[in-house]
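And now, chain A:
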Amino acid sequence: MRYLYFPGCTLSTKAKGFAASGEASARALGIDLVELSQWNCCGATFPLATDNLLALVAPTRILLNAQKEGNHLVALCSICYHVLKRTNRLLREETDKREKLNLFIEEEYRGEVRVFHLLELLREEIGFEELSERVQKRLQGLRVAPYYGCLLLRPFQEIGLDDPEEPRILDDLLASLGCEVVEFSHKTECCGSYLAMNSSEVTRELSYAILHSALASGAQAVVTSCPLCHFNLDYRQGEMAAHYPGFTQIPVLYFTQLLGLALGIESETFGLADHHVDPRPLLASKGLK
Partner candidate 1 sequence: MRVRLSIRETRGEFVKRVEEISGQEILACNQCGKCSAGCPAAMAMDLLPSQVLRLVQLGLEEALTSETIWLCASCLTCLSRCPKGVDLPRIMEALRQLVLRKEGDRLELSALPADFLSEAPQLAIIAGSRKYLS
Partner candidate 2 sequence: MRKVGVFVCHCGNNIAGAVEVERVTEALRSYPGVAYSIDYLYVCSDPGQDLIKEAIAERDLDGVVVAACSPVMHETTFRRTVAAAGLNPYLCEVANIREQCSWVHRDDIERATLKATQIIETIVEKVRHDEPLLPLAMSLVRRALIIGGGIAGLQAASDIAAAGYGVILVEREEGVGGRMAQLSGTYLNFDSTVDLLREKIEAVTRNPHVTVLTRAQVEELGGYLGDFKVKVRRQGNDEEYEVGAIVVATGYELYPQEWLSEYGGERYPDVIDGLEFERMLSPTGPTGGEIRCPSDGRVPQEVVFVQCAGSRDPERGVAYCSKICCMYTAKQAMMYKMQVPQGQAYIFYIDIRALGKGYEEFTQRGMEEHRVLYLRGKVSKVFPQDGKMMVWGADTLSGKGVEVAADLVVLATPMVPSAGAFELARKLRVATDKHGFFSEAHPKLRPVESLTPGVYLAGACQAPKDIPEAVAQGSAAAAKVLSLFSQEKITHDPIVAVVDSELCAGCGICVEVCPYEAREIHPLTKIAVVKEVLCQGCGACLVACPNKASQLRNFTPTQVMAMIGALV
């Protein structure tokens, strides 16, 4: 199966391990992720002001490029997925705006490409039961907290990936890899997102609440599909340790890293050493590396 693939800025720089583990795992499962030959930044936000069409030009271009090379586009990053999926819907359904945007890009694009998240492909193309059978090394005894965040799920009417209150997709994936999946209250709470830039204490508070909830449920690691969530949850743990008495640090992993390990892929390129909270001792204790 061949799918066009949009890595996005962060996966090409700060989250290379996310990209590498995702690409390798997909390949091992027979999904060939082919990077778009030409792409630009999606803008990292879906513009909420209705008069800000300019911000839609960037994602429109990406979608247009995808249409030239195929009819599917896969993203790994939750935010890129969110922006592309919503932009695509807007181009399909809001005629006025489509016409204006088409004038900007001087080409005709009508929202016909289908946008996927890799999780969706795993659920629908492979299937978690099938995936479970293809696991080489079951992640037995690893207790993980699947953290969905915001933009992967909301708004449901536009994204439609999973129930925004009781999502299953990441839980089911991790369970199929043999993990012990813990239930925790903050799996869809916000980490603070871009508030990191201007209100670092707020971000720290929000992220701490998520980690605290995961730890209280007995998790040994938190799993995410968003580089911004990952940053907020991982980078600030040093500060948290200083700020909240009794806080224990907890590794934060991309779901693709665990997928790759479970599929028995050599993890050298997975960027496991790049995290602020080193997950390797935990993984090693479960016989994984």
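Candidate selection criterion: all candidates are chains of the complex that A comes from, given by their letters.
For this structure, a couple of remarks:
Please note the rule applied: a residue touches a chain if its C-beta (ideal position, glycine included) is under 8 Å from a C-beta of that chain, and two chains touch if they have at least 3 such contacts; residues count from 1.
The model shown is predicted, which means the values in this text are computed figures rather than measured ones.
Looking at chain A and the listed options 1 or 2, the chain it touches in this complex is number 1. Residues 8-10, 13-15, 41, 43-45, 47-52, 55, 77, 79, 150-151, 153-156, 164-165, 188-190, 192-202, 205-206, 209, 227-228, 230-231, 235 of chain A are the ones touching candidate 1 in the complex.
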